[in-house]
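Here's a structure for you.
With one protein chain removed, the remaining protein chains of the complex are shown where they sit.
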Amino acid sequence: MIADFYNYWVAIILMMIGFYIVISDANLIKKMIGITIFQTSVFILFISMSKVEGGTAPILIDEVTLYSNPLPHVLILTAIVVGVATTALGLAIIARIYREYGTVDENIIHAKDEEEYEDSDEDLS
Amino acid sequence: MQSLLQHFELSVAIPLLAVLLILLFRNQPSLREASSLSIALVLFIFTTQFIGSEQLGVTHTLFSITPGLSLAFHIEPLGLMFALLASGLWIVTTIYSIGYMRGNKEKNQTRFYLFFALSIAATMGIAFAANLVTLFVFYEALTLCTFPLVTHKQNADAKTGGRIYLGILLGTSILFFLTAIVVTWLQAGSLDFIPGGIFDGKIGKTGAVILFTLFMFGIGKAALMPFHRWLPAAMVAPTPVSALLHAVAVVKAGVFSVLKISVYIFGIDVLADQNAAQWILWIAIATMLVASIIALSKDNFKARLAYSTVSQLSYIVIGAALANPIAALGGAMHIVTHAFGKITLFFCAGAVYTATKRTQISQLNGLGKQMPFTFSAYLIAAISIIGLPPLVGSWSKWFLIDGSLNVDNYIVLLAFVLSTLLNCAYLLPIALRAFFKAPDNEEAGQNIKIQEAPLACVIPLCFTALATFLMFFYIQPIYDFLAPAFLP
Partner (left out) sequence: MLSQHLLVLQVVVPLLSAPLCALLPLASPGKYFSNKLAWLIATVASLISFVISILLAIEVSKHGYISYELGGWTPPWGIEYRIDHLSAYVLLIVSGIASITMLAAQKSIEKEIAHEKISLFYSAFLLCLTGLLGIVATGDAFNIFVFLEISSLSSYVLIALGNNRKALTASYQYLIMGTIGATFILIGVGLLYMLTGTLNLVDLQQKIPELLDSRALHAAFAFFTVGISLKLALLPLHLWLPNAYAYAPSMITVFLSATATKVSLYVLFRFFFGLFSNEVTFGEFHLDKILLPLSILAILIASAVAIFQDNIKRMFAYSSVAQIGYMTLGIGLATKSGSVAGMLHLFNHAIIKGGIFLAMACIVIRTNSVQLSNFAGLGKRMPWTMAALLLLGLGLIGVPFTAGFISKWYLLIAALDQRSWLAAAVIVGGSLLAIIYVWKVIEYAYLKTSSKTIDSDTASTKEAPLQMLIPLWLLVAASIYFGFETSFSFGFANTAINALFK
């Protein structure tokens, strides 16, 4: 059973690893890595399901009649782009956070915010 | 023009005219007050034309908010009586306010007159409401429009008082009143006020008891314990506000709604059959007695009168809860008699404050000599509230007691007697102090000349006191006016 559905197992294990990293790690960059792993697991889930046994890559050739399903490939291409954009954006925000707070550790950032709240009247400027 | 005048719902719009004029003349006090007064007169005259008119029973639907919910108005005896009462006493109170506000050099008078007018508009809406939704809409509007009046002084006390006022009134209305309305809608399929009630057998005994209780607690303006605290809390307001709103408009809107719901949503007969008011009857009796006892302990003049109002309102709720036409009629009559009596008492309290800056009863010794009109009026009104002839308060008490006898409820009878005694105990000493006790020594050394309050204050209170006397003899027209609603 495990052997037959190994692609799903891989996807799930990666998903859980990624998710765990996101929740448990205090380092913001590592969280981004966790998200990336999480998203990648989903890509693997989709793509692996598109494979048709005995089918070849979904590029039209005259002699071949059995192709793998191209649709999930297309969907995942889109999703990868989304993932890239998310990662880029996340890292950009982290870079700004580093500039503002001097750290990328979530706990230290929290502590700094708490200090600031106790010191002064919270202000938008 | 004739058809326009048929539209009694205009009585909601007429006070709004006053709002415009008051805004226009906000920098000219005399014009401002004159416009308030003249619109009050117009409103009263407009309302009087509907006495005995064919409009009785006609419903004017303004518009439909959503399927099943519409804003509609109708005239029936109870509502017309309430409208006449409120508009008539608006005139009197405006005259009094002129005296009081000027005499005490109060600030923000424009805001005062403005929200006063708005509150009267809301009261007219309540008086002529043809269904529960319209009633609820204007009921909430009244709470909101009176809030700036209650918090007029804008100091810390006003803020606290305002919070209790709004918290209890909005809280009870949203928590209980709205829920009760929705349950009524689901059970009866309609929200209209129909003589004889709208349930038509669709509600069982337990359901009726719970629903009636929900309604009565939901109508926080009727000041049933334990939701009565807003009334003493609202005494932070200037006395004209206390007088009209808490002796006439706000509290009367509460008990008016109580009667309206008892007669037109449940139906007096249904209430009797289902014994739906059993819990409320006990609560009202308790309120009546406990409030009177608390009133005894209060030295602050207005606070004592406030608790007296709480107690008197329960008379009307008992009138409804006895589920007997005569008792309910007595309750309706009590709205009128108590209004005139209580407004006089509040006017007197305000007059005393304006003339002497004194707020405590213990400070009133011997003032009767310097303020004879004020305290004579006080005495007359107090006797009316106690319920002795030849003052009109005796009639409403008579009918209430008659009603309790009709249903053989001797406990209520006993409670009425007890309450009357308590009324004597907390109302009469003030007059006795003023007339028969010597002034305190502290004034002997000071050269404060205490005079009667300004004329604009004294005339209204004499008028309302006199009214309680005159109405005693003209009770028959009032009875005939109200009877169709209760004794079809």
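Going by the order they are written in, the chains are A and B; count residues from 1 in each one.
In this section, a residue touches a chain if its C-beta (ideal position, glycine included) is under 8 Å from a C-beta of that chain, and two chains touch if they have at least 3 such contacts.
These numbers come from a predicted model, not from an experiment.
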{"item": "Contact residue for the chain not shown (choose from B:G99, B:G162 or B:G254)", "value": "B:G162"}
{"item": "Touch with the omitted chain, as defined above, among B:V137, B:I194, B:L388 or B:I450", "value": "B:V137"}
{"item": "Contact residue for the chain not shown (choose from B:S53, B:Q154 or B:Q451)", "value": "B:Q154"}
{"item": "Chain not shown, touching residues in chain A", "value": "19, 22, 28, 31, 35, 38-39, 42, 45-46, 49, 71-72, 75, 78-79, 82, 85-86, 89-90, 93-94, 96-97, 100-101, 109, 113, 121-125"}
{"item": "In chain B, positions touching the absent partner", "value": "63, 65-67, 69, 133, 136-137, 140-141, 144, 151, 154, 158-159, 162-163, 166-167, 170-171, 174-175, 178-179, 182-183, 185-186"}
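Just so it is clear, only the chains that are shown with their structure count from here on.
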{"item": "Euclidean distance of C-alpha centroids - chain A vs chain B, Å", "value": "67"}
